[in-house]
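A single protein chain has been removed from this complex, and every other one stays in its place.
Chain naming follows the written order as A and B, and within any one chain the residues start at number 1.
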Amino acid sequence: MVSTAAGATSSGAGLEGEEGESIWGEDDASIAETTDVELLKRAWRNEKAAPEILLFEAGLVQRAREQIQLLEETVEDFVENGTDDLIVSLYQMDLDRSLFLLRSYLRVRLQKIEKYMFHISRTDLWNRLSEQEKKFSKRCVNAMEKHLEQSVLSRLPYGYQSILKQSISSEEDDMVPEPKLDTFVFCKSKGAVGAFQLDDVGDEIVDLVSDDLYVLRYKSIKGLVEGGRIDLV
Amino acid sequence: MANYYNIDDILMEEEPITSIFQVRANGVGLLDPGSESNCVEAGAKVDLPLWLAHELHLRQAVAIGVPPCFSQRTRKEVQADAACVDLRSRCPYFYELGCKIFPLVGDKSIGPFLLYTFTSRYKEILSKSHSAPVSTSPKYLPRLTQEETQLFKAAQWSIASFRKWRVGGSRLEKASILGRKRKPAAAQLPPAG
Partner (left out) sequence: MYGRTASQLLRELDIADSDNLQAFNSDTCDQVIAECENHHLMLQSLIRKLEGEQLDIQTARNEDHFGAVTHHLSLLRNKRCLMAYMYNRAEVIRSLRWKVGAKLPEEIQEKLSFSEKEYFKNHSAAIESSMSELDLDLTVDMVPPKDPYIQVRVLDDIGDNLSLGDHSFSLTKNSVHSVRRTDAEQYISQGLMEEFFA
């Protein structure tokens, strides 16, 4: 079963090598999907479909970059040694696909940070970012604050100049945009999750069968996504 | 407010709501075109934008009525032939307004009415968006509410993307924000990075 190994991934700095592979490694049928490229593809899909930012896959990104570099060197060697053009271009295509995945994964995350910069920097989501993403997030917030400050806020009457509160009488930060967690997502589980409760009160229970496609609210399967038990598509 | 910056949400709150002042309010004569002094008398009937009517209602300063787009007459029209009704002219944010207003006016029948309206119009929206040539949409589109228009466009976009994918061809395109007939200056800097 997938479920036991999965819980371990929710803490720490992301999927470490052995840990990441053990998730699917226990499932004999999916040996082919334990390559880093497949794991990256999965992380990329999840990141693209999830409304909020997910935990940065530090180990995975590190390994993917090493492999890409290796591929680049291989292609260069081939070109120098005059290897058959067809073979070179096959390697090149493989390289291009991996590079695309990596770029797109990192880009989707930066764009999510752009979109929810205030929310992310004020919640637990902050801990899901890499060091470099944290720096980016801070610069985003600074640039945006400066812009809104000088265009609007500094020109408003005293008491109405906050970027987080509508006025000083607001009890909470009522201006911060948040991701919509109750949005619907397409998802598919690798292993059978079994009966799963979608809401708090237990009125809605769905039996998640492996490899079936579901459309569910992100909010209700958030835990399964974070635990790696279900994939978004 | 998670949707503080949401354009649709802000514009929806601009919808006029018939409100009757339960109290007198000083210094806000602008609200009541019939007022001669700079205040609004108790009992004055004024159309206020939802954002104001809502907050004043919470403070029991005004009583608000059910907007005409949820009147019995509209309901009958929708029941007769939902797909044909021009909802946009009644309220461009028909569904969002309905969801927001029903707890305020305490009319529980609005919810099922919204659901009925949406489900009866949904099929037509999807089939039109997938099949209709662009030339027929000028007639159909103006009847749709803002929410329905977004749905229509999303469906149109998805079918267009699907066709493009099936045919193949170029996927690299000029950024749509740059005008179609742009004449770039002769010497452009090469892209950075």
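Note that in this section contacts are C-beta pairs under 8 Å (C-beta built on N, C-alpha and C of every residue); 3 or more make two chains touch, one makes a residue touch a chain.
This one's a predicted model, so the numbers in the text were calculated from it and none came from an experiment.
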{"item": "Partners of the unshown chain among those that are drawn", "value": "A, B"}
{"item": "Which of A:Val37, A:Ala58, A:Leu71 or A:Met144 contacts the chain that the document leaves out", "value": "A:Met144"}
{"item": "Those residues of chain A which, in the complete complex, touch the missing chain", "value": "89, 92-93, 96-97, 99-100, 102-104, 106-107, 110-111, 114-115, 132-133, 135-136, 139-140, 142-144, 146-148, 150-152, 155-157, 160, 166-167, 169, 175"}
{"item": "Chain B, residues in touch with the chain not shown (by the definition above)", "value": "4-8, 10-11, 14, 23-28, 30-31, 39, 48-49, 51-52, 55-56, 59, 61, 169-179, 182-193"}
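In this section, only the chains that are shown with their structure count from here on.
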{"item": "Separation of chain A from chain B, taking each centre as the mean of its C-alpha atoms, in whole Å", "value": "32"}
{"item": "Chain B residues within the chain A interface of the complex", "value": "1-6"}
{"item": "Complex contact set, residues of chain A against chain B", "value": "174-178, 180"}
